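All protein chains of the complex are present and in place, except for one that has been dropped.
When the chains are written out, they are named A and B in that same order, and each has its own residue count from 1.
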Amino acid sequence: MQLERRATFVLGGARSGKSSFAEGLIEASGLDAVYLATGRAWDNEMSKRIAQHKQRRGGSWTTIEEPLDLVGVLQRECTGNRAVLVDCLTLWLTNLMMSEKDIETETARLVAVLPTFKGAVVLVSNEVGLGIVPENRMARDFRDHAGRLHQAVAAAAAQVYFVAAGLPLKMKG
Amino acid sequence: MQLERRATFVLGGARSGKSSFAEGLIEASGLDAVYLATGRAWDNEMSKRIAQHKQRRGGSWTTIEEPLDLVGVLQRECTGNRAVLVDCLTLWLTNLMMSEKDIETETARLVAVLPTFKGAVVLVSNEVGLGIVPENRMARDFRDHAGRLHQAVAAAAAQVYFVAAGLPLKMKG
Partner (left out) sequence: MQLERRATFVLGGARSGKSSFAEGLIEASGLDAVYLATGRAWDNEMSKRIAQHKQRRGGSWTTIEEPLDLVGVLQRECTGNRAVLVDCLTLWLTNLMMSEKDIETETARLVAVLPTFKGAVVLVSNEVGLGIVPENRMARDFRDHAGRLHQAVAAAAAQVYFVAAGLPLKMKG
């Protein structure tokens, strides 16, 4: 499971071990590791999660927090000797929706830049479409946007993994 | 991923690309394509989805709408030179439950006819059992029925695919 200098997409459920798996890919690459956190510390629960992630990764990672301008940060950071972990796309999507951005446009922008980086990028996201249809309209919209985003990113990525119970299943590449 | 002249079952999450994948199987087959929509246009959201599906498929498909008598339509339409796309089983199940049909009987009828067609049939359905147990009793019943229906159809099908992020994973065949 060597990391290619092209986009890798890691999809999995909540607490599936998808971030750890993605971190392992980057650490094994020998490239300079950058952690791009898209989550905002809205509440204590989220702050605790971000802290746990930092603790697990240790000191050799550079951490950047960016809720919205994922494309801009990737263009600046994903250079020759670096590998960037984007954790995660569903939080980025949440932020875009909260900020009333146009999701199709943002998805298209991301997908367009993915193949252009000199460095490696690993994008992590939550699969959210395998439960009962949510009663809440916004939740239905969210899972529709997430599903379309995942299809677009998977199509643009060189490698795609589905992670369950900490175990990766290669879907592409 | 050639289409066999036997039943193919395509299971996936919401917005997973399962319908597009199924359409691709049928278009690559060279058979006359029939789209069997089981969804009723209950509301604007559903009408919009049906219109999007029609637009994507283009003019070479024949479209039939049938909410309940899936078996009857398949027996009539799934003939020698045709490939029928059933989109989707979970909407059919919803309609059966709304009409207070006996789900076990209807499942058994469908499974019994699947191996008898001269034409090809591709059945698409939503996996709904991988989230938290729903609080709503009807939603719990629905996912129980869906799970049993999926097991029965998968057992009767020659090929089964699980689709995530637009990527197919072959489970059988």
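Here, a contact is a pair of C-beta atoms (placed from the backbone, for glycine too) under 8 Å apart; a residue touches a chain by one contact, two chains touch by 3 or more.
Only a predicted model underlies this, so the values are computations on that prediction, with no experimental measurement involved.
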* Asked: Which residue from B:Arg57, B:Arg82 or B:Arg143 sits in contact with the chain not drawn here?
  -> B:Arg143
* To do: List the residues of subunit B that touch the chain left out of this view.
  => 9, 11, 13, 127, 129-133, 135, 140, 143-144, 146-148, 150-151, 153-155, 160, 162, 169, 171-172
* Asked: For subunit A, which residues touch the unseen chain?
  -> 13-17, 45, 127-132, 134, 136, 139, 142-143, 164-167, 169
